[in-house]
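Just one protein chain is left out here, and the rest sit where they should.
All chains are identified by letter, namely A, B, C and D, in their written order; residue positions are counted from 1 within each chain.
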Amino acid sequence: MAKHIEVRDLNIYYGSFRAVRDVSMTIHPCAITALIGPSGCGKSTYLRALNRMHELVPAARVEGEVVMDDQDLYAPGMDPVEVRKHVGMVFQRPNPFPTMSVYDNVAAGLRLNHGRMRKSEMDGIVEESLRGANLWEEVKDRLDKPGSGLSGGQQQRLCIARAIAVKPDVLLMDEPCSALDPISTHAIEDLMAELKENYTIVIVTHNMQQAARVSNYTGFFNIGGTGEPGELVEIDETPKIFSTPAHTSTEEYISGRFG
Amino acid sequence: MAKHIEVRDLNIYYGSFRAVRDVSMTIHPCAITALIGPSGCGKSTYLRALNRMHELVPAARVEGEVVMDDQDLYAPGMDPVEVRKHVGMVFQRPNPFPTMSVYDNVAAGLRLNHGRMRKSEMDGIVEESLRGANLWEEVKDRLDKPGSGLSGGQQQRLCIARAIAVKPDVLLMDEPCSALDPISTHAIEDLMAELKENYTIVIVTHNMQQAARVSNYTGFFNIGGTGEPGELVEIDETPKIFSTPAHTSTEEYISGRFG
Amino acid sequence: GAANEQNSAGDGSGLSGTLDGAGASSQEAAQQAWRAAFSDKHPDLTINYAPIGSGGGRERFVSGATDFGGTDAALEGEELSGAKERCGGLVELPVYVSPVAVAFNLDGVDELKLRPATIAKIFDQKITQWNDPEIVETNPDVELPDTQITPVNRSDESGTTENFVDYLSTAAPEAWPHEVSGNWPVPGGEAAKGTSGVKNAIDAGQGTIGYLDASQVGELGTVAVGVGEEFVSYSPEAAAKVLDVSERKENQGEHVFAYDLARDTQSSGTYPIVLVSYGMACTDYDDSETGKLVRSYFEYLLSEEGQQKAAEAAGSAPISQGLRQKLRPAVEAIGSGG
Amino acid sequence: MTKTGQNTVQGPSTYKRPADRIFRGITTGAGVLILLVLAGVAVFLLAEAWPAFTAPASEIPGEGGLVVYIWPLVFGTLLAATLALVVAAPLAVLIALFITHYAPRRIAQFLGYVIDLLAAVPSIIYGLWGFTVLAPATLAPTGWLADNLGFVPLFAGPASTTGRTMFTTVLVLAVMILPIITAVIREAFLQTPKLYEEASLALGATRLEMIRMAVLPFGRSSILSGSMLGLGRALGETMAVAIVLSASGGVTFNLISSGNPATIAANIALEFPESSGVAIDTLIASGLVLFAITLIVNMIARAVINRRTDLSGAS
Partner (left out) sequence: MSTPTETRPTSADTEPPRDRTRLVRGSLPRWAPWATLAGAALLAAVPTVVATGFSLIFFALCLALCYVAGIFLWSRSVEGTRKAADRAFTAVVTSAFALALTPLVSVVITVVSKGVQRFDTEFFTHSMRGVVGAGGGAYHAIVGTLITSGLATLMSVPIGLCTAIYLVEYGRGRLARGITFFVDVMTGIPSIVAGLFAYALFTLVFGPGTVNGFSGAIALSVLMIPIVVRSSEEMIKIVPDDLREAAFALGTPKWKVILRVVLPTAVAGISTGVTLAVARVVGETAPLLIAAGTTASTNFNPFSGQMATLSVFSYYEYASPGVPPEPYLERAWTAALTLMAIVMVLNLLARSFSLLFAPKTRS
């Protein structure tokens, strides 16, 4: 079931360095929200805060609220594991488990969340996920080979397949198509379009065309200057952002006249 | 000094699996050669063979010739280290040294190869390289912080800075802009245009516009089918490839009507 | 350098250099006392004694690795001929005699009187209760509990074991059917390493009994051993007497004083369970200076003062005046080249 | 396009620059040196043990011949070392996990240091500690075991009155080998790339599941290496066993009585000082056997490791 997410006054710190400042936004269910912005402005940092992933970075710290269907993910007593079960994630750097085969990589999440499952059923979901990520044809003969022997783009698609196999309510994707050729990119975009019928999707992308093509909402992050925290400049419906943005910096960034 | 490279009948294997078949091409000096093709078709594999990087993968094996200014890189007695000194590389996955600071990462190549160098001279080169990679502004205040604490795009630019700091004759770049926003991408493209005055550059990219924009020559790689090796379909001057390619598959791929 | 080594200005005693010795660990405490006192007199002289054990001591002495040696068992067979080959003339002398006490841990009991055969049966695990009639018979005044006896023996091969077993098999041959060697022959008892190990094991258990160097007995109860019709408690004097009543082995060499100890002696006031440890030296040394040093050292350890020092520091039994007289010529032969 | 020639380059290249050649030479030399040292030890053992193999049975201590002499020792060695490893290895994995993934980050490093402290304790001290502290503490439990679980061969009894049993020895050995196993595993766990931990957590894994998916597979080789180091140490441990164990019996699985088989290393330490002649040769022969045991144990371990190497890989 797609979720509605309400972010309020989110501040994220690495030690004493504030990486993201005062972000408030609404993430709509059954829609794709794209986040764009220059490199280093805190998009990944922000995205990781949405499923409490930053907790793995020793000095990282989050202030503010992320309310998902009336529940604050950062409320005391919230279980990050439960949060992450509902909010899946594809990382910027592909990270298939090197000790697992291609098949096991995809099945990893299923094995966790569904305990025993019939082999045939599992096979079905694995194939479906790999097809969704447009990887099936390339790996169907070597499902039992290690996932680290794939090409860069293949690894990225493998990670996408792994994330969608567990069917999370919210899917966070950090530059999912960065290492992909146009064909695979297209396939992934199709997949996203299909997924958004039932899920909430947030993607980070550097590709304006992609943002314009697939997303319903677009948020623009920017950074004040060196050492300054990144902040959300504006977020609105995609056509609006790309045609008549409220801020000049947005317009400059989109049109490439920036910096 | 820019180098001319002549590749003849190159076959590359991972164990018994042939990843790349019979590639022959000429890489012109003082020019940018772009390699495009669907994911998994062997572009990275091929690129790595140009500076004998594949030797680090245990089962990998190369047959054929790569002649650089009359010297076969694979001739017996060739020193791979010498080869790599002349042929620099930026990898698909950013890999800054975690034990080193940002400064040391950029200086690494210089330190490792040029022995002692005056501090001021070193500082100069580091700054120049970071400026070239459009990273200087973002990191100038934290040159002594670890390189692994950077954002994805920052890491990628750091690796570019590291590679150009040693001023190789040939520069191989595997999707150097995949994680970069348009601004940084633009800066890197400018850098390439500048570098090609003196160097030979080969880039792998999934971005057709980029290939069309920056390169002088474009090579299209494709794969016959699942489990088949990748091969070079054609290579020619960029305008020619993008306007009147010789093969239909090229045209289909470029126009996105492929697969 | 160490604070206590700095005043080695040399007070003209004339002796300087280093002497290396190795051998029985039973002598370690005594050797420590000897070399301390001796190097007090001769500050430029360093004497080392590595307590690597009798076997190693003999081997190193025979191979010429050490200047002198210590051993709990006299040289025999190949080793004897090897030593003679190395030395020209071998000098082997008892230097250290120590009573071996039979000690036990039994609440409220300080001393028991036991006959050799009873001791043998206890250690052979034939008598298993403290209130066994055989024990009660010789100790009518002691209230013996109904506790199980846990015999404690050395787990390592040792001169103490060899001497104790030798005593049992000589003094109570019917009750002790086992072969004599440095290894404890009866399986299943409590085995502990070294004198300290045995002491601790006896301390730790209830109803334990074992044998150990008398100097380490501490608070434990001890056995007065049946000799003839009387019972003799261990004491240095009683122990030293054994050597006086024992026979020197024949035909071993002019300066070899190895003894067949008279464990079954009936002679009054003699404590028969003793460990005799020998010192080994040569008449010929490659370097006559070394010979001189060894001779003075041995002269010192067989002097009245030397024996007294060992008694204080290690609890050994000083060798009697008479015996020391007998050993004199042998000591003088050390390093004499004859 | 003329085919002027085909070169096949495979694996490390044929050319080596001088500095590289020297460096490679040095490292290879170090490896070969180790083999030489080991060959030296083996030759030494063989040469010194030879007389024991040829000597008549009656000259071997105990007069039963070499096999009769060494067999209980082999049994004791294997029993003590295996049980110690069985106790220590899982514990080491848990401790390494605690330090790397459970303890608060601030004190984790300190805790690692604390465990390393266990390695700083000389083996004699372990012996004395086992003797004076641990052994008395085992009296009650072993007594209980003998009374209530006596039908299990391991606890057949009668329970020792001093506690200097195989049971105590195993515990002491386990404590001794714990730090080295823990240290090797801990360092490997620390190096687990964050990438993979994040990957599993993002799938909704609990900490335990993350450990099973990302940490343990990554550290598998180190767990085995660490355990092998620990086992080696347990097999060869001398002084602590010599002091703690009441070695006065033959082959028995009974862990709690005072009659226990000795271990080879401890037996050498116990017998060597006062031995001479064939007895020494026999002891050295037992050392040779220990050498062979280690060899076989390692062969088995290697076989286990190699069975599943295809899916491991650090990068």
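Quick notes on this one:
The rule is simple: a residue touches a chain if its C-beta (ideal position, glycine included) is under 8 Å from a C-beta of that chain, and two chains touch if they have at least 3 such contacts.
This one's a predicted model, so the numbers in the text were calculated from it and none came from an experiment.
Counted over the whole complex, the shown chains touched by the missing one are A, B, C, D. Remark: the omitted chain is touched by one listed residue; of A:Q71, A:N216 or A:S249 this is A:Q71.
Within the set D:I34, D:V86, D:V152 or D:V304, the residue that contacts the chain not displayed is D:I34. For the options C:R35, C:H255 or C:R295, the residue in contact with the chain missing from this view is C:R35. Across the entire complex, the residue among D:S200, D:T238, D:N260 or D:T282 in touch with the chain not shown is D:T238.
By the touch definition given at the top, subunit B reaches the unshown chain through residues 51, 53, 56, 81-86, 88-89, 91, 93, 95-101, 108-109, 111-113, 142, 145-146, 148-149, 159, 162-163, 166, 168. Although one chain is not shown, part of subunit D still touches it, namely residues 11-12, 17, 19-20, 22-24, 26-35, 37-38, 40-41, 44-45, 48, 91, 94-95, 97-99, 102-103, 109, 111, 113-126, 128-129, 132-134, 137, 140-141, 144, 175, 178-180, 182-184, 186-188, 190-191, 193, 206-209, 218, 221-222, 225-226, 228-229, 231-233, 235-239, 264-265, 268-269, 272, 284, 287, 290-291, 293-295, 297-299, 301-302, 314-315. Taking the complete complex into account, residues 1, 14-15, 58-59, 68-69, 71, 73, 77-79, 81-83, 86, 112, 114-117, 121, 169 of subunit A touch the chain not shown.
The definition used in the following text is that only the chains that are shown with their structure count from here on.
For the pair subunit B and subunit D, the distance between C-alpha centroids works out to 48 Å.
Remark: subunit A and subunit C have CA centroids separated by 83 Å (rounded to whole angstrom). The residues of subunit B never reach two or more other chains; the list is empty. Residues of subunit D in contact with two or more other chains: none.
By the touch rule above, subunit A contacts subunit D in their complex via residues 51, 53, 56-58, 80-82, 84-86, 88-89, 91, 93, 95-101, 108-109, 112-113, 146, 148, 159, 162-163, 166, 168. Remark: subunit A residues 14, 36-40, 42, 44-45, 92-94, 137-138, 140-141, 149-154, 157, 174-175, 178-186, 206, 208, 226-227, 253, 256, 258-259 touch subunit B in the complex. Every residue of subunit C that touches subunit D in the complex is listed here, in rising order: 24-25, 52-56, 58-59, 72, 78-79, 148, 150, 153, 155-159, 181-184, 186-193, 197, 200-201, 204-208.
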